[in-house]
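Only one protein chain is missing from this complex, and each of the others stays in its spot.
Moving on to chain A:
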Amino acid sequence: MQFMLLFSRQGKLRLQKWYVPLSDKEKKKITRELVQTVLARKPKMCSFLEWRDLKIVYKRYASLYFCCAIEDQDNELITLEIIHRYVELLDKYFGSVCELDIIFNFEKAYFILDEFLLGGEAQETSKKNVLKAIEQADLLQEVSHHEGSRFVD
């Protein structure tokens, strides 16, 4: 996977994970174009499209679009499953997740993503294990909080 973007129907970016090095300017340009392209698609259109030299896999969940860019040799069908798995993880963590959860807890959304994917590939295929790791890390954060450091809040 080269990158993953989460954005709303109004085109507001909610999360961006880049697995390739690009300048800020390039990232902004890509984001703008891709968001435009995906938002222009009608509901019944296919979840896959070709864009520049990449394959784009996207799925809409309520008011959020989850959009991944993969390379030619990658499997787009399993990428759809990856997106779904990520949504399930968010859902389990936040308890019936909605866009607002991701807006207000974006750093947690990143933490969860980073326990699920690494370098653009799935590092853990068990939902339970990903959630367990996050739980433990959160606990560790709590502990360091009680040891006098400030929480992120």
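Keep in mind that, in the parts below, a contact is a pair of C-beta atoms (placed from the backbone, for glycine too) under 8 Å apart; a residue touches a chain by one contact, two chains touch by 3 or more; residues count from 1.
Convention: contacts and distances are computed from a predicted model.
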Next item on the list: Identify the UniProt protein name of the omitted chain, choosing among "VNG2A protein", "Presenilin", "ATP synthase subunit g" or "AP-1 complex subunit gamma".
Entry: "AP-1 complex subunit gamma"
Checklist line | Those residues of chain A which, in the complete complex, touch the missing chain | finding: 8-10, 13-16, 18-19, 21-23, 28, 44, 63, 75, 77-78, 80-82, 85, 98-100, 103-104, 106-107, 110-111, 114-115, 118-129, 133, 136-137, 140-141, 143-145, 147, 149-153
